[in-house]
Every structure is written in structure tokens, then in C-alpha cells.
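Of the protein chains in this complex, one is absent; all others appear in place.
Every chain is named by a letter (A, B and C) in the order it is written, and numbering of its residues begins at 1.
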Amino acid sequence: MALAIGVDIGGTKVAAGLVDEQGGIVASARRDTPSHDPARIEEIIADVVRELQASHEVEAVGIGAAGFVDAARSTVVFAPNLAWRDEPLRVNVEKRCGLPVVVENDANAAAWAEARFGAGRGQQYVVVLTVGTGLGGGLVTGGELYRGRQGIAAEFGHVTVEPGGRRCGCGGRGCWERYASGRALILEAQELATVSPAIAGRLLELAGGRPEAITGLHVTRAAQDGDEAALEAFRVIGTWLGQGMAALTAVLDPELFVLGGGVSAAGELLREPAERSLQERITARAYRQVPAVRLAEFGPEAGIVGAADLARRR
Amino acid sequence: MALAIGVDIGGTKVAAGLVDEQGGIVASARRDTPSHDPARIEEIIADVVRELQASHEVEAVGIGAAGFVDAARSTVVFAPNLAWRDEPLRVNVEKRCGLPVVVENDANAAAWAEARFGAGRGQQYVVVLTVGTGLGGGLVTGGELYRGRQGIAAEFGHVTVEPGGRRCGCGGRGCWERYASGRALILEAQELATVSPAIAGRLLELAGGRPEAITGLHVTRAAQDGDEAALEAFRVIGTWLGQGMAALTAVLDPELFVLGGGVSAAGELLREPAERSLQERITARAYRQVPAVRLAEFGPEAGIVGAADLARRR
Amino acid sequence: MALAIGVDIGGTKVAAGLVDEQGGIVASARRDTPSHDPARIEEIIADVVRELQASHEVEAVGIGAAGFVDAARSTVVFAPNLAWRDEPLRVNVEKRCGLPVVVENDANAAAWAEARFGAGRGQQYVVVLTVGTGLGGGLVTGGELYRGRQGIAAEFGHVTVEPGGRRCGCGGRGCWERYASGRALILEAQELATVSPAIAGRLLELAGGRPEAITGLHVTRAAQDGDEAALEAFRVIGTWLGQGMAALTAVLDPELFVLGGGVSAAGELLREPAERSLQERITARAYRQVPAVRLAEFGPEAGIVGAADLARRR
Partner (left out) sequence: MALAIGVDIGGTKVAAGLVDEQGGIVASARRDTPSHDPARIEEIIADVVRELQASHEVEAVGIGAAGFVDAARSTVVFAPNLAWRDEPLRVNVEKRCGLPVVVENDANAAAWAEARFGAGRGQQYVVVLTVGTGLGGGLVTGGELYRGRQGIAAEFGHVTVEPGGRRCGCGGRGCWERYASGRALILEAQELATVSPAIAGRLLELAGGRPEAITGLHVTRAAQDGDEAALEAFRVIGTWLGQGMAALTAVLDPELFVLGGGVSAAGELLREPAERSLQERITARAYRQVPAVRLAEFGPEAGIVGAADLARRR
């Protein structure tokens, strides 16, 4: 049985897993990252690889990192959380481990796991939307991960959906993730609770009466309890998701959208308005099947599984 | 030398060409289409194929049609100009001609010609935008034509760029082609000439003083003569093109946009503001090369050349 | 019985009437204006006054002109149709006629007629909206015509209702008259007929099949015949009227809106959606009576009647 190791580098920890050919995690390991120094983190990676190699034969290592990875899946061009620029991660880790290494953007790796082993298994054209604090994702076309010319494809969060709209940290305005993300959900709920407290009773109760203290968990909990403002906040975010999904359908003609990320834990609260909005806005609906909209099956381990499998298929 | 025939079915004529491996047209033929009856048009196609076959050996026939073509490149699901539904064009023409046939959406065929032999030759990730009355195009990824799950990808004109904006014939609002197309250019120029006649002197002169009589050719001519309103109309359309191109870059990470279609005959009047707008709006600009923006090299014959080549590569 | 003369100066004619204290026109006169030269037009005004004076005793003359009139109701600061600047119309006409003269903006004069003798009689706070090619009107507060500091109040057409929206001849964008006027009605109907011809059958029939040939009369006629696109065009214009009326209600707290101008000849087709939109958007609706929305009772003679009455009350 061919095993591969997947490594997920976050801002504060390195998590790794030994992954089999069906996407199952056979063993796992984790380390804190006391520093953002590349050499130090490479040493930590080598260390977890050694640990997981101890009892199994491993054929390759896949590393997922938040940031831009070059087209050769070798160098981290920019990693915002680690302040890395042009870091030759593949070569450095290969030297330390003696195994073939593939580097991938973490959202791409997670999307690959969903498309291969999760909600998208068996499908060829899959768009995975990771609805977390922001909005990211990955794209599978013709059964392969789509990476684009430079390896910076599928930056969905920065598609403009509202010209002149909300400011974005990318320097633009009206980016999709400013309307369809966990942060947007919170903003919407805070606005509703501020201007219409009468329909936000449960939400305000959870937040101690202070709209500015509302968190994403409050919104999900309140929505589950039937709070009208919280339900409306999910409808608004879902509607924006559906609008963007309709645009992606016009461009990509996929068979499936998978909704992942922390906000997708709210399940139907998010999926149902997103699907409805997609159906309302999709073009040429009379001549096509509307893509399905499903919830992700993997949780945070998606990045590890996807990175390992991409390394195995290198 | 392997020759293939490309056929372009329009609403009023069938145009065909014998195309060589370098995308050159060796011979051509054309017929009026007195009827939209599929059997009649299939007979006309067989007739032009026979004419072009008479003096050369032909290996395959590619047919481009305006409308949706299925994923097997065989059936015309819907052709608005011909009022066709689920027409098995490939099988019917193969029977009549005795040659292998491939059916493709006409904008996809034209885009393929540009990507293979025109402004995009040698490149792997190319987006062709056909700026005519409306806005269409095609997509080449990894050096192959991208067709999506059902063969209905690259319907760029119906990407929403302005939520709640101008109505579109597709039933939606705010579609890209309502802001970036020949029709949008005319509307913009008419509005400018109506509300600000003082800056639209040349434009109004060409249109006999009547804003509602302004045509696309008037706008191009007036812009070439320095008319401020006409130049502004091109800037507006170009800016919207650039906005959508920035969104496509976030999703697809291409190396090149090619601007084709009738409006692209205006050259730099269209390309320059489109490129500028793309550069201003593109995300992650510090970490990527901005895709190039070039004018198409083929004219109306692109569809014939592309269809023939796609048939040869079937 | 105190009679006064009202004079309405248009771009191509001078129309005048002898008006009694109940707003009735006892006699009328009209002259073409072969020139825009102020002295020539003043002579024509004196001439019609003399004609109407011949058989009745007249106490004053009121003149309505399209343009800005100063706060002293004496000088035409700017008249776009006549190309006048700072024309001392009162003094010049008084010299020629020997009667007291009052000059007023024509929309103000017409609004005064409606508020005093027409749809607003007996009411103290009346907003008259003149929905013609553009959008103008007048304002009556506390039973008196409201003129503002410089005599340039009630320029309703240039209230911004859509920031960054349609260009306006005033140099701004998103002015109310670009969304709620006869011109806007036509644009809306043309757009609908272009993108959704299936619901615009009657409208297109009237316009000879050409969306760009649609006129305001076509839209009214088609709407009366039940054409869905024409009805939608009226709903859109009415909805924008209502939105602006809601804003004016927040500022002015009026008891009545009167809809006049050429488009108001469509009656309920315009009034009903305007009233509904006002009711939906009005603020503090739980604590106030929603202003009534009525159709004007006067036609084109409103300006003559209003100017005469304002002169009598000078």
C-alpha cells in the first residue's frame, strides 16, 4: 500500500498525517512553531516526517501552505502568515528528508481532498469554496487540480461582485469575500442586531446585549434557535455565495460546488440559500443541469489529505 | 499535408474553408441558407464539403454553430438563430459526407483559432473575449480548449458584474455583456451625446444630429477623430472589460487575454483602457505577472479555422 | 372682479390668458416667437397683454419662463431655451405695458395653479412633480409658493437618487430625472423591448418592430393594451418617483404630492406604482399620515393660470 505524508503549515503549528490511497489518515503528528524562520520550520517538517516514517514506508511528502506557490509546486512565492518571500521549500525539505516533496497552496490541497475523496469523489469538474474568515477554495477540472499559469488560480475571494463596494485588504473594493465569508456573516448580523434589535433577541442574548460582541458561533447558534436576524444573516451570505457561483458556472460549467470552511459547519443554514440563489441567477438554465451544491465532508484535516495525495500523484 | 474543413453556420449563410496545419485557408466556399430546417442545412453543409473535397484530400470536418453544443461535441442542444433543439448534427453530417465530424460552439472555435494560430500562439492559458453585439468568447487551459462538464463553459457575457444592474435578455440583471459589448458602447455614446452634446460634436455630426441614430461605426470613427464623448464611451466599455478580466484572472490565472469581435477593430481605443483597468483591479498584483492583453489577429474567418483544427485534433 | 394676465414663454411661442380669481381662463391669446431676442419677445408679450386688456380691466401680469428667476421675481438669471442671461424682464415689460409684472419659473407657476385651484386646493403643504421629458416641479409650504433664498428651489429633477448612476446633462450622475421622467420611461421600455421582446409584443408592434423607435406615446398606448413590458416600464418609473417622494416626505412632511406633466396623462399607470412605492419607503410610517398622491387637474394651461394668480397676489 502506497502511503504519503501530508503536512499543513499554519501560522502557529505544523500538522501532518500519514495518508493512504483512499484518503484515510493512518497516523498523525503535530508540532508548535515557535518561530517563522524558514530553516526552523523546515527542520520541524523534517522532524514530523521522520516520526511518521518510523513505522511505515512512505513514498512522498506533500506540503500545504497558506500563500502563493509557484507553478512548479516548489517555491512559496509569498506566505502572509509566515512573512516568507520566494522560499525554496521543496528543495530544502527534500534535502532534509530524502523523499520527493510537492508544495501546494493549502486551499488547493484541501479542495483536492474534497474532490477526490470527499463530497466531490467521482466528479470531474468541481469548485470547492472554503468559507472561513475569508473566502478561498480550489478548482478541479477534467479530474485534475487546476493551477493556472503561475499557480495562483482559484483566488475566488477576490472576484469583484459589487463594484465600488466594501473595501478589501487586497486594496480593491467589492471583493466576494467581503460579502460571503465568516467575517461578512458577523458584520451582517451585527448590523441587523443594531438596527433591528426586536428581531435579534436570541442573538443579542448570546452576545451579552452588545451587537459588537457578536461572533460567528453566536450567529450559527442563534440561527439554529430560530433567531430571525441570524437566519437573515445566513440568507444574505448564502445569496452572495449563490451569485458568485452563478458567475463561476457561466465561466467554468462545473457539475458541483462544495461548500467547506468553518462557516459550512452551519450546514443547511448556509447551503440552502446558496443553492437557491444559484438556481435563480444561473444563466442558460433551460439548457443545462444546474450544478449541485454540497457540504464538504472533510474538516480541518482536508489540507493534510489533499497534500499527501497530490504528492503521491506528483 | 493533413487538411481539414471548417464550417461556420450562421443565421443566413454557411461559410466553409479548407484549412491547413498552420491555420491557413487553402480554399473556401459559401452558401446562402434559404431555410432553418436542419435537414436542409445539413444538405448544404454536405454540398460545400463535397466542393472543397474535390481537389484535396480531407481528413475531418469541424462545424461551428452559435448555441450550446453537448459535451460529446455531437449535438446542438440549442441554437437561438436557427431555432434548433437537440439536433444530432454530427451523426447526420457524417452520414452525408463520410468524414469524421466535430461540432463546436462558434465562439469556442474562434477562440481556439486565436489561441493556436493567432494572438495566443505558443501560450497555454488564454482567454479570448469576443466583443461583438454581445460578449462571448472561449477559454484555453493547459493548451487545450476548455469545455466544462456539459460543453457550456466560457459564457462570459452572462457573468454578473453589477448586481441589480441593466436587464439582460437572459433574464438576469447586470450581465457583463450589458456593460462591455458593442451594444453597450452605443448606449453609452447615445447617453453622452444626449446629456452632454457639447463634447459630442463629431459624434452627432456623423449621426445627423440624432443621438438615437448613433451606431457603433459612428463611435469608432468619432473616437478616431478625437471626439471626447466617443473616447469616453470606449473608456467606459474598456474599464468594464478590465473589471471582468480581473475577476477572470483571480479564477483562472491566465497568461493572456485576446480581444476579438467587431468592436476590437477599434484597436487601441478598446485595448488600452481595458488593459489599464485590468492592471488597476487585479488582485495579488505584487506576486504575479499581470496577464497581457492583445488584439485578435483573425477576423470573421476565425470560426472556420478553429473548427477545422479542432476536427483534425479530434 | 379682479382679473390678471398670465403669460407662458416657451421656446417657440408665447401663450397668454386672462385669469379670474377662481383660476378660470376668461380669454386667451398666443403668438409664435420668430426670434429669441429679448427685446423682440418683450414686444410680443406687450402685444398679447394689450390684446387681452382691450375688453377687460387687468390689475397685473404674471410671466412664467423656463429657467432660473431671481429671488425678487424680476430677472431671468438663465433661460436655457432662449439663451438668456440676467434679463431684467419685469422692468422691461412693465415699461411697455404700464402694469405691475411678476416673473416666475414656469414649473413654479404651474405648481401654484395646481396647489391653489387644482388637485391641491385647500391644502397647505403640497409638492407638485412635473413628469415631462425631464422632472421638475414646485413646492407650496404654509399655503405659499416656496422659492428659497435665490428663487432656485424645487429643482427636484437634480436630486441624486442613485450615486454613480446615469449621467445627467447637469454634469452630475444619478439625478432623479434620469430615472423618473418621460425620457427614462422610454429608455426603460426600449431596454425591455430589446432584451425581452417576448413580453413586448404590442410595444414593438406600435414601434414598427424597432426598439429604438419606441416613443412615450407608444409606451402609454401599449400599457393601456396590457403589454407587459410597457406596464413594467411604468412600474419602474413609478417606483423611482415613490422613492424620491419618500425622501421629500422625510424633509418636508407634506400632505400631498401632485403628479403633473405629460407622462401624468397616463393616469393610474403612473400614479398607482408611485403611491405604492411611497408607502413602502416612507420613514416613520407608524406615526404619520402618508401623503396623498393625486394626478394634476390642469394641463398645459397650468403655467398661465399660476403666473396670473401669483401676479394678483404680488
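Keep this in mind: a residue touches a chain if its C-beta (ideal position, glycine included) is under 8 Å from a C-beta of that chain, and two chains touch if they have at least 3 such contacts.
Please read all numbers here as calculations on a predicted model, not as lab measurements.
Taking every chain of the complex into account, the chain not shown here touches A, C.
Residue-wise, the contact with the chain that is not shown comes from A:166, picked out of A:166, A:276 or A:313. If you put the hidden chain back, the residue from C:73, C:116, C:158 or C:218 that touches it is C:158. Contact with the chain not shown here comes from a single listed residue; of A:194, A:224 or A:279, that residue is A:194. With the whole complex as reference, residues 68, 77-78, 124-125, 139, 141, 146-156, 158-163, 170, 172, 175, 243, 246-248, 250-255, 281, 283-284, 286-289, 291 of chain C touch the missing chain. Although one chain is not drawn, its touching partners on chain A can still be listed: residues 166-169, 171, 183, 191-192, 194-196, 212.
Everything below uses one rule, namely that only the chains that are shown with their structure count from here on.
Viewed as a network of touching protein chains, the structure reduces to a simple linear path. Note on chain placement: the centre of chain A and the centre of chain B lie 34 Å apart, centres being C-alpha means. With centres defined as mean CA coordinates, chain C is found 47 Å away from chain B. Among all residues of chain A, none touch two or more other chains.
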